[in-house]
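Submitted below is the structure of interest, expressed as C-alpha cells.
For chain A:
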Amino acid sequence: MSKHHVTTVINGDPVEFLCQPNTSLLDVLRNELNMTGTKEGCGTGDCGSCSVTLDGRLVCSCLVLGVEAQGKEIQTIEGMANGETLHVLQRKFLEHAALQCGICTPGFLIAARSLLERNNNPTEEEVRFWLAGNLCRCTGYNNIITAVLEAAREMRGA
Partner candidate 1 sequence: MQAEVATTPVKAVKVTFTAGFSRRYTDSIREFEVQAKNIRGVIRAMNELFPGLGETLEEETSIAIDGVIHEVDYTQAVKPGSEVFFIPRIEGG
Partner candidate 2 sequence: MMEMRFETPKTAEAASALIAATAGLSKIFSGGTDLMVHMRSGNIKPELVLDIKSIAEMNVIAVENGGYRVGAAVNCMQLLENTAFAAMWPGVIDGANLVGSIQVRGRATLGGNLCNASPGADTVPAMIAAGAIASIVGPNGRREVPVEQIPAGPGKTSLAKGELIVSFFLPERAPHSGDAYLRFTPRTEMDIAVVGVGLSLTLDDNGVCTHARVSLGAVADRALLVPEAAAALIGTTVDAVALANLAAAASAAARPIDDKRGTKAFRIKVAGVLARRAAEKALARAKGNN
C-alpha cells in the first residue's frame, strides 16, 4: 500500500512521517514515532487510554487516521511536563495516589488538562462527566477526581 508523507507538529516540534492511509494516529505515534506514552486499551474509542489533542480538541487517537495529522498540531502525554517540572495535574495525580496500575493515566491527564483549559473551576460532577470517556479499572475514580479538583484549585491560585 502506497504510503503518504505527513508533515505535522507534535508537542510543539515539527515531525514528518510516512504512513499508510488506513493507519490510525495511535499506531503512528506508538509504532512509527516510538511515542508509547499514549496507550491502546480498546482500539475502538471506548476507553480513552489513547487520548491526545488534535488542534486543541480532545480525541481518541485510535479513531483518527495518521494522514489526518497533516498540517495539524498534536499534543501527547510526552509533551505534558516541562523538562523536570511536572504539570500540576501530573503532580496532583502523584500526591493523591490517583493511579494504581497507571495504564489509563496518560489518557486521564490529557483529558483532564483539556477540561481545565476550558473550565478552571469545575464541579465534581463536571469532572466526572468530562472524564466519563476514560476508563479506569483500578481506582474507582475517587482519587482521580480529587486530583483534578485539587489541580484546578491550585491553577486558580485558590
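By our rule, contacts are C-beta pairs under 8 Å (C-beta built on N, C-alpha and C of every residue); 3 or more make two chains touch, one makes a residue touch a chain; residues count from 1.
Selection rule, in plain terms: all candidates are chains of the complex that A comes from, given by their letters.
In this text the structure is predicted, and so the values were computed from the model without any measurement.
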Touch assignment for chain A within the complex, options 1 or 2: 2
Inside the complex, what are the residues of chain A that reach candidate 2? 1-2, 4, 20-22, 24, 43-46, 48, 51, 54, 57-60, 62-65, 67-68, 111, 114, 129-130, 132-135
